[in-house]
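With one protein chain removed, the remaining protein chains of the complex are shown where they sit.
Coming up: subunit A.
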Amino acid sequence: SYLSVFCLGPGAGQDVGRSCILVSIAGKNVMLDCGMHMGYNDDRRFPDFSYITQNGRLTDFLDCVIISHFHLDHCGALPYFSEMVGYDGPIYMTHPTKAICPILLEDYRKITVDKKGETNFFTSQMIKDCMKKVVAVHLHQTVQVDEELEIKAYYAGHVLGAAMFQIKVGCESVVYTGDYNMTPDRHLGAAWIDKCRPDLLISESTYATTIRDSKRCRERDFLKKVHETVERGGKVLIPVFALGRAQELCILLETFWERMNLKAPIYFSTGLTEKANHYYKLFITWTNQKIRKTFVQRNMFEFKHIKAFDRAFADNPGPMVVFATPGMLHAGQSLQIFRKWAGNEKNMVIMPGYCVQGTVGHKILSGQRKLEMEGRQILEVKMQVEYMSFSAHADAKGIMQLIRQAEPRNVLLVHGEAKKMEFLKQKIEQEFHVNCYMPANGETTTIFTNPSIPVDISLGLLKRETAIGLLPDVKKPKLMHGTLIMKDNSFRLVSPEQALKELGLAEHQLRFTCRVHIQDPRKEHETVLRVYNHLKGVLKDYSVQHLPDGSITVESILIQATAHSEDQGTKVLLVSWTYQVGILENILFKHLCS
């Protein structure tokens, strides 16, 4: 038995960008994540699903799609896949992911259609129709996709609702981590999985070689920079996407403002905050213990200091902090505010996330300070530009820790750079003595598994076996003959007679025949007599008979003699036997030929 993994990423390489993995396990096909690459604005942004459709209709070929979390590089192509490419089967994700996913997809769709010439993109209605097909799952709930395929979600940290999934068919299983984080952060706990010993663990390896400095340091750094700017009367712009990192930073600032008793206003520009915060409240059980504990006294997501933003506020004098969308500074409100504030060196922009080439965000991050805007206007950026990564992925230590927890038989690394993955691969192979794979996108990795398949044995067969031998003994395995019936995915060992009866088949006998040429000028019946006497003499333990029609039988073997049509001096012995005879025909031939 084997299982295979196919990474449907962009182009042939280990490019980071969009996750889409196809796993075949015991005849079931599962797609793990359905991500998009935000760096492109043509067909290249979505995985090339034609590699899957080669196998026939998607809905027939795939048994289900599983989404690990709401980031667009893991779910961004889903509405395209289900509403435009035509997948109509089940989609699984956790409850928070199902709630938050459409917000992010909608956010990105709005930004995308804002750009000119963007076609072949999904609509709002498609996002909704897609989400209506989603089956939401709880943590540790075993979900039966069909009679054989079951899945189970485990907590992954990383972002609200992120999950690792175990996919199991019979006794074969695969664990897919998605993105995960092995250390708890300000609002989420650490990933956890039980010792499920899967045949394969597919792990992300974004930070494969890095041992990350503590997130606390980065948070302190962030607060320090914001504080300094506000203290000197400057304005801080934080371009974000509607959900995810934004909430984390809000908690951070809210707590800091409270502690330091700061007065400068903090605004959140998007109308989606309420919904986002609503979800964080709703899924409080998914956050970490500290937040859950304090929830009783005070809800972390009901912010005292953070207020809704109005366009007119941007011109107000004095310090302020503004969270505005979109996160890459390429359109909409965040870009508008940036243009207003860019000229003042007292101000600061903090980019907490990835920016696509060509966006203002990308340009200022790479150090460009004179930007050409529409109408050939040059915008001089004097404000400070900071990049802060708060992304929560497992580092090398964390990945090793997860392997120790799950004890997989094989490991497969995805979502990382080739060089970094190579280092980690060696480390994993050395420490755990398991095979570690790191396939390039487009390559299929096949892993042979050794599943033990339970077989039911009929009582009749067991009784017969015990009748002729000793009682069964666990310590002494015994060879048993029977007919294996594979029907409706169950295996049964029965006696051949029972099998014939059950399947309504008639018994046929297979006979083997062979001609042996003997130089003997005598008459045929004399030759037969000679052979008979010879065999009677040497095969004393067997029943050898000379029949009235002139043929000889040795048990069930039949021997007849005829004269050769062309050469009367040669006699032809026709020997015919069934497969049941076993070694007897060998003995017989030895004697006949001698």
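Convention: a residue touches a chain if its C-beta (ideal position, glycine included) is under 8 Å from a C-beta of that chain, and two chains touch if they have at least 3 such contacts; residues count from 1.
We take it that contacts and distances are computed from a predicted model.
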| Considering the UniProt annotation of the chain absent from this complex, which name among "Glyoxylate reductase/hydroxypyruvate reductase", "Cytochrome c oxidase subunit 2", "BRCA1-associated ATM activator 1" or "Exostosin GT47 domain-containing protein" applies? | "BRCA1-associated ATM activator 1"
| request: Among A:F6, A:Y80, A:F303 or A:W577, choose the residue that contacts the chain missing from this document, as touch is defined above. | output: A:F6
| field | Contact with the hidden chain (one of A:Y2, A:F283, A:Y354 or A:Y542) | value | A:Y354
| Option touching the unshown chain, where A:G327, A:P408 or A:G482 are the choices | A:G327
| field | Sole contact to the chain not displayed, among A:R339, A:H564 or A:H591 | value | A:R339
| Which residue of A:A77, A:V230, A:L365 or A:L402 touches the chain not shown here | A:L365
| task | Extract the touching residues of subunit A with respect to the undisplayed chain. | result | 6, 10-13, 15-17, 37-41, 44, 51, 56-57, 59-60, 71-73, 88-90, 104, 106, 108, 110, 113-117, 124, 128, 131-133, 147, 206-207, 241, 244-245, 269-272, 274-275, 310-312, 315, 327, 330-333, 335-336, 339-340, 352-354, 356-360, 362-363, 365-368, 371-375, 387, 389-391, 418, 440-444, 488-489
